[in-house]
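Please see the structure below; I have some questions.
Of the protein chains in this complex, all but one are displayed in their positions.
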Amino acid sequence: MEINIEGRSATVDEVSRDGNIITMKVDNELYEVDALRVAEGIYSIIYKGRSYNIEMIADSTARHYTVNSWYNTYKVEIIDAQTRYKLSREKGSHTDEGKVILSPMPGKVVKILVAEGDQVEAGQTLIIISAMKMESEFKARVSGVIKNVSVTEGETVDANRELIVIE
Amino acid sequence: MEINIEGRSATVDEVSRDGNIITMKVDNELYEVDALRVAEGIYSIIYKGRSYNIEMIADSTARHYTVNSWYNTYKVEIIDAQTRYKLSREKGSHTDEGKVILSPMPGKVVKILVAEGDQVEAGQTLIIISAMKMESEFKARVSGVIKNVSVTEGETVDANRELIVIE
Amino acid sequence: MIRKVLVANRGEIAVRIMRSCREMGIRTVAVYSEADRASMHVRYADQAYCIGPAPSVESYLNIDNIIEAAKASNADAIHPGYGFLSENAEFSDRCDREGIIFIGPNSHAIRMMGDKITARKTMMAAGVPVVPGTVDKIHDEEEALKIIAEIGVPVMIKATAGGGGKGMRLVKHADDIISSLRMAQSEARNAFGDDSVYIEKYIQSPHHIEFQILADKLGNTIHLFERECSVQRRHQKVIEETPSPLLTEAIRNEMGQHAVAAAKAAGYYGAGTIEFIVDDNLNYYFLEMNTRLQVEHPITERVVGIDLVKEMIGIANGDPLPYKQGDLKQNGHAIECRIYAEDPDNNFMPSPGTIQHITEPLGLGVRHDGYVYEGYTIPIHYDPMISKLIVWAKTRQEAINRMSRALHEYKITGVKTSIRFLARIMETPDFVSGNYNTHFIEKNLDFLMQEPECDGQCEDIALIAAYLDYTRKLAKVSTNGTTQKAVSRWKDVR
Partner (left out) sequence: MIRKVLVANRGEIAVRIMRSCREMGIRTVAVYSEADRASMHVRYADQAYCIGPAPSVESYLNIDNIIEAAKASNADAIHPGYGFLSENAEFSDRCDREGIIFIGPNSHAIRMMGDKITARKTMMAAGVPVVPGTVDKIHDEEEALKIIAEIGVPVMIKATAGGGGKGMRLVKHADDIISSLRMAQSEARNAFGDDSVYIEKYIQSPHHIEFQILADKLGNTIHLFERECSVQRRHQKVIEETPSPLLTEAIRNEMGQHAVAAAKAAGYYGAGTIEFIVDDNLNYYFLEMNTRLQVEHPITERVVGIDLVKEMIGIANGDPLPYKQGDLKQNGHAIECRIYAEDPDNNFMPSPGTIQHITEPLGLGVRHDGYVYEGYTIPIHYDPMISKLIVWAKTRQEAINRMSRALHEYKITGVKTSIRFLARIMETPDFVSGNYNTHFIEKNLDFLMQEPECDGQCEDIALIAAYLDYTRKLAKVSTNGTTQKAVSRWKDVR
């Protein structure tokens, strides 16, 4: 499995497993670790006498994590086969080109500033979402025509919900 | 369902349920409660504006509870049809007559003082179990002959494990 | 004699108020919006009433519904907490009319301190220093020159109708007064159609330092020393500490006396806070008065040893203050960190969601005031504050070390939080040396956002953990049997 950590891309594979004792290969390094999941998202890993209490905070998508140990914090992204396939499909559509505005958090649609068919410029504010007493403006990353407005004012949206599509 | 609470036997039945709003009948009293399970064994119940944060501590068997609210503690025993059937079967065998010595807690068998075939008197110590630095002696509640010793010294036992059977 | 208190609030402050009520043998009533049925304050209270839909205006700001709940529950007093209706004079009046004790000041004091100009004039009359300058617009260039000659440069020229930095000019040298004035007026005219401007002393390196006061209904007023609140992000306090590393004992006493005078001038009773702006030379000026309990009140409680909520209830009962100024002293050092559900790596975007796991920091010198629990979903409708972490130690340095330790112990999964950002502040040299002002976060942003150094091994361990958690998730959602069985057989501890 390919995993990115703070810009480094590593290959992580499981070699063998015997109860909590797991042998892993990270790039060319072999690690025999004693690993326990002690709670949801909390792992205790002992490697060569060093104890790591690792906290995994899932990001908005299942394959993005913030990983905390006692002394460090990392941004981690999983790139497995399944994900790579999904990624390629997404590339084929429009996500990575900034044409779909997704809600990065749950919130409430306060104001929609454009309608279907409108011509918009990159940098123009399209929609305002409010969550926890804070309003966030979402701007067009590309210029184009509004193809679809998927939400209505006053509506409550989940994280990663499609809000507006530009064509 | 029949439930005993601190010596009182009550009939508890569900009349209707709509989301968290549940109508229950306890003996002849109707209760429309707003009930949420907020964590394992923790219930929040609002009835006529009173808020009850109830903690259910399962006893050694599934149908025995210690129930704590802010101001009170109760011992509760469920007597449902299934239980009643099991109870009658158990009655038919030997449990309720004190002929089976069960371990009331997880622990380690420190010493077994009798062997199969031994004649024992009521009150005689049969076995010593240790848990958490404390040793507990278990005595015969009836006189009889040891029919079976189900454990060995040094063995670790779970709660409710059969230890010794007297005939 | 108060026997039952309705808490017109939610979250950590509602629970915190109920804790003190419990200790006093006072019954508690929670009110909650439809989004808050599972919230801790509802579970903690003796009674609970739903007061409307999720949006605050329909529930926690709905005076009629709250009064109705107070009557239905026979509550004889209402504690408003902070935010929501806590500084609403109309609500205080309404409680009076309904015969319910409002645990806070009377509406007159709320109104007087709520109006910026009245508050300023009251303070000037009471001899409390205010930021030098004009309140009303200046009439001509002569007046401007005269005023600036009095208060000295640097000054800010601000548009009366202003906002967003428009029509605002900083004047550093006396030579620039006339040109700056004209430019500000011209900009103001263009932006607001009104060229009125006023002049205010510009405070370089401003510190935000506030004094806690307590006043009873019999005319006794004391202060409980200061709180240093200069660590702010976008005018939101992030970290508070007491004592302030900036103040000297002499200035502290002087400011304390002014704080007491300020409260007396407002005819104030209850718990309140006098906010000052302080420059590097320890010149201090009254900024505003908060006529309520503050978010950061626990650091004062810890250092002075007094439960402020209990004192508020005693005052509301009409009791005399049990302490005189001379009885109080600052013992040791306390720091508070506010833990928010937000993503510091993504412009501090709010991060509501469901708490999957929480490990709360414990041990010597640690107080944790929170309200979330495992399985609780933080609603999108309210403030993103999850909890407040307060530590105490004999010295400031030990308190910083203890806060670092506590922040590292504090683990929440399910939502993103500011915990790591706060931990980084504890390591920032300017914070450690106590040499900071309200520009602290801005000034140290590079350091605060910098990724810590790390050897390859701990990075690899993080990769292994990510692998384990991700494959476990895949195995859980997998329904087509293609996922390798070994994963699901992996023995969990729980």
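Should a chain be cited, it is by its letter among A, B and C, assigned in written order, with residues numbered from 1 in that chain.
In the analysis below, a residue touches a chain if its C-beta (ideal position, glycine included) is under 8 Å from a C-beta of that chain, and two chains touch if they have at least 3 such contacts.
These numbers come from a predicted model, not from an experiment.
Put simply, the missing chain touches A, B, C once the whole complex is considered.
Summarising the interface, chain C meets the missing chain with residues 15-16, 19-20, 22-25, 38, 298, 301, 305-307, 331-332, 354, 359-360, 362-370, 373-377, 393-394, 398, 401-402, 404-405, 408-409, 493-494. Touching residues on chain B toward the chain that is not drawn are 1, 3, 5-6, 8, 10, 12, 14, 17, 19-20, 22, 24, 26, 29, 31, 33, 35-43, 45, 47, 52, 54-59, 62-63, 65-76, 78, 80, 82, 104-108, 130-134, 136, 156, 159.
Across the interface with the omitted chain, chain A contributes residues 20, 34, 36, 38-39, 44, 46, 49-51, 53, 70.
Here, only the chains that are shown with their structure count from here on.
Top contact pair of chains, counted by C-beta pairs, is A-C. Taking each chain's centre as the mean of its C-alpha atoms, chain A lies 47 Å from chain B.
Averaged C-alpha coordinates put the centre of chain A at 31 Å from the centre of chain C. For chain B, residues touching at least two other chains: there are none.
The set of chain C residues that touch two or more partner chains comprises 374.
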